[in-house]
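Below you'll find the structure, written out as structure tokens, and then a few comments.
A protein chain is absent from this complex, but the other protein chains hold their places.
In order of appearance the chains are A and B, and numbering begins at 1 in each one.
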Amino acid sequence: MKEQLLRVDGVSVAYGGLRAVTDVDISVAAGECLVLLGPNGAGKTSLMHAIAGVVTPASGDIRYHGESIRKVRTEKRVARGICLVPEGRRLFTSLTVEENLRLGRASRRNKHVDESIELVRETFPVLAGRWKQSAATLSGGEQQMLAIGRALATSPELLILDEPSIGLAPKVVADVYRRLAAVLDQGVTLLVVEQNISALELATRVQVLRNGVIVSSGPPQTYRDADVLADAYLGAG
Amino acid sequence: MAETTLTAEPGTAPRDPRRSLVATAIHRPETPPVVVGLLLLLLVGLVSGDGRWLGTTALLLALAVGTVGLNFAQGAAGIFTLGTAAFLGVGGYSTAILTTRYEWSPLLAALAGAALAAVVASVFALLTLRVSEIYLAIATLALVQIFGGMILAYDGLTGGVDGIPAVPAPALFGFAADELLELAILNVVVMTVLAVGAAVVLAAKPGRSFRAVREDHLAAAGCGVRVNRTFNLSFVLAAVYGSIAGSLFAHTIAFVDPTAFNLDISVIAIAMLVIGGSGSVVGAILGTVLLQVAAEVVTEFKGFSNLLFGLVILFGALVSPRGVVGGAHDLVDRVQVLSRFFRRPARVAVARTPRQRDAVARDPGQSLNGAGPVGVLEATDVWKAFGGVKALQGVDVRVEPGQIHALIGPNGSGKSTLINMLSGLYRVDRGDIRLGGRSIGGLRTADRTTTGLARTYQNGRLFKELSVFENVQVPGDHRRPTPGAVGSRWPGVTGRAWAELVIDFVGITHLESTKARLLGFGNQRRVELARAIALDPWFLLLDEPAAGLSGMEQEALVEKLRALSGLGMGILLVEHSMNVVMDVADTVTVLDFGKVIGCGAPAAIRADRKVIDAYLGVS
Partner (left out) sequence: MLQATINGIVLGGAYALVAIGFVVLFNNTKFFNFAHGDFLTMGAFLGYSFVVSLKLAWPLAIVLIVVAMTVMGLLTELLTRQVVSRRALLIGAIATLGLGLVIRAVIQMTYGPVDLYLPPLVDRPAVRVFGAALSYQQLIIVGFVLVVLLVLYWIYQHTFVGLVLKATAEDPTAAQIMGVPTALVVRGSFVGSAVLAGVAGFLVAPSFSVSLLLGYLIVFKAVVGSFVGGFGSLVGAVVGAVIVGVAEVNAAYLVDADYRNIAVYGLLILLFIVRPTGLFGTKLVEKV
């Protein structure tokens, strides 16, 4: 059995009175791509924030390489190899493309930042043309690629992506996922959270999150049938 | 309609409508101790015959007026201001100059000073609040320096560095307060009158507006509050009180000079307010007493009084930013939460007048007073882009009165943008927004509430430190009859009765005295809805009202939405919960990438292939 890189055990996340995530168990094996599907308000972002360390779960544990990281600060988790590409990208618009990438050195995990940046350049050729431009001038798709590249520059073991397809046209989304396939090939484990089915091509496994709980799990083929998913999302007609 | 899952925290007793506003304002837990304390102070001075003690008391009372005034700006409205010294100086010097040189009566001199302070403050606020309150704060720094400079420069009038000595004793209606005791009594009387006045103002509409604006500008504007005007008013009130305090000060010390009105005293006033309890009139008085007495006691040790002040401000702000009074309130809240485990929360019976009971009992399905609908709310060919991102591209939406219209679509499709556009947060790039045929696209948020629009927010923007009742009163205060209608649909139900009616409707009567931040999530959502309804709108814009609600709570919500539409209200509902949408919507519009891809009855939309594809991202 493959090593469980990440294990989330019974995690609940609450904001004040609102329970965003209730008692969720997920696990990600090294080298695979786990896709979490769910409509809005399902709690996907809260769960990702808990894994990345941005919020503290109200209960439950998170284990990385078998060790609990519940008390580990966000920036230290990056040093251990977990990097989040946040929803909405959150690029540094006051910095250029190159500067956003160079921040990969911040966690001091990556001793060979320049090589990583070269790799990013190869994986996302469109960025090469905008190297010295301010991140604010990029198109939506380019920004998404830069956000992913920025995370890659930290040389992560586990890359978490929160709704990478938001606001992007379908063709662009397909392009982004092609690049992500290359990233997966490079040996990076992926945990992708999405609202739509664009990630299914890439997925090793799929789980569906709704109202803060996991409602179904299975291989990606199961969910390619749009009706199955529609029921899960839009409620049984 | 009552909710059975109670997460109630018992609050303070609800106000008996038979009691006057003044009585309510004064009757708070912290008032008796402070009143007693003040009386004791006076008594000690009287009995001991110690002139110094009486003098200190008189001085402290004069300063307390200034602190109470500062409370309007800082405690209530949350404006940081260092201008207290300047306004104290305006009053002090006006009194000194007018009574010594021109032999005005002290009363007139004080009033003149107050008038001058009011003018200066309004102009000042008008100019600086255009930008933000932070600019006001920095500019008040400059104001104090300018005032100081003027005193020194126009020394012919002001006596410059030497000041003005021999300010005569204050005289009211022929009685001159020559003796120290008489002075102290005069100051007590003036301070009490002004303090009661301040408490009343704070307990009434202006005070609610101040606190609402402090909690959340945006939500306050959405409740119809004119934010800038409110800040201005709080600042002017602070200035007027400061000026009167300065006049009293001049009479008490019988001398004014520039050193009394520099930045330090502004800082000390802030300290007094913070220690005593920012936001509370009694707290302001308490803080003044505490610090002044402490300073007196400690002047034995040279230079220690500043150290004391400094440490008190530093740790006061860090440890207990809400001061003694605030801390006491928190303690009381906490005790009440604990005691919940020992007794069942009592259902609080609120006394109602006969007329209010009738209003509550009236059948909600009935259309009232012949009030007719005002027309349709529509967005026509609306375009909006943020930088390069096209959020909305030629969107048409039409909401009829009495109809529930749901707006759905995947994340990033433009739903929030559309609601923000309708409520006035964003301007359209192209296209128009009309209500009853009239274009409202150019109106600011607060103005749109007068046209009959109200909204709730996705993240819930309640006024956290205000009680449920006060949260609902704020929009109720700004409720205006909507154009095109024959008067309001609820004529004769105004003020507190209106708030009570709305609170009863959403089913949260038993929690009306509880602070909003202590409520459970579901109840907070009810308050949000109540706030929007309290504007008596024709159209409701609801941003994900069902998010986070349990199944039962969602059913209750659906019930209320149906009742509201039965009353003729048009509702535009952004929702993700398909259960709610299918259950309650008359029409559904679907957005995707800023464009409308479907509009029709819920069942049809649910089966529409295009819609399903949009959600699931099939190109």
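In this section, a contact is a pair of C-beta atoms (placed from the backbone, for glycine too) under 8 Å apart; a residue touches a chain by one contact, two chains touch by 3 or more.
Treat the numbers as computed from the prediction; the structure is a model and nothing was measured.
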Of B:L46, B:L107 or B:M150, the residue in touch with the unshown chain = B:M150
Which residue of B:A76, B:V274 or B:L519 touches the chain not shown here = B:V274
Key: Contact residue for the chain not shown (choose from A:R70, A:R102, A:R121 or A:R224)   = A:R102
Inquiry  = For the chain left out of this view, which of B:V189, B:V297 or B:L314 touches it?
reply    = B:L314
Note = Only one of B:A139, B:A184 or B:V395 touches the unshown chain, namely B:A139
From A:Q4, A:S27, A:T93 or A:Q133, residue that would touch the chain that is not displayed = A:T93
Request  = Provide the residue numbers of subunit B that touch the chain removed from this figure.
outcome  = 74, 78, 80, 127-128, 130-135, 137-139, 141-143, 145-146, 148-150, 152-153, 155, 160, 217-218, 221, 263, 267, 270-271, 274, 303-304, 306-307, 309-318, 321, 425, 445
Message = Residue by residue, what part of subunit A touches the chain that was omitted?
response = 52, 54, 74-75, 78-79, 83-84, 86, 90-95, 99, 102-109, 150-151, 154
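FYI, only the chains that are shown with their structure count from here on.
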Ask   = Taking each chain's centre as the mean position of its Cα atoms, how many Å separate subunit A from subunit B?
value = 41
Ask   = Where on subunit A is subunit B touching in the complex?
value = 16-20, 39-41, 136, 139-140, 163, 165-167, 169-171, 173-174, 194-198, 226, 229-230, 233-235, 237
Ask   = Given the complex with subunit A, which residues does subunit B contribute to the contact?
value = 7, 387-389, 410-412, 519-522, 524, 544, 547-548, 576-579, 582, 593, 606-607, 612-613, 615-619
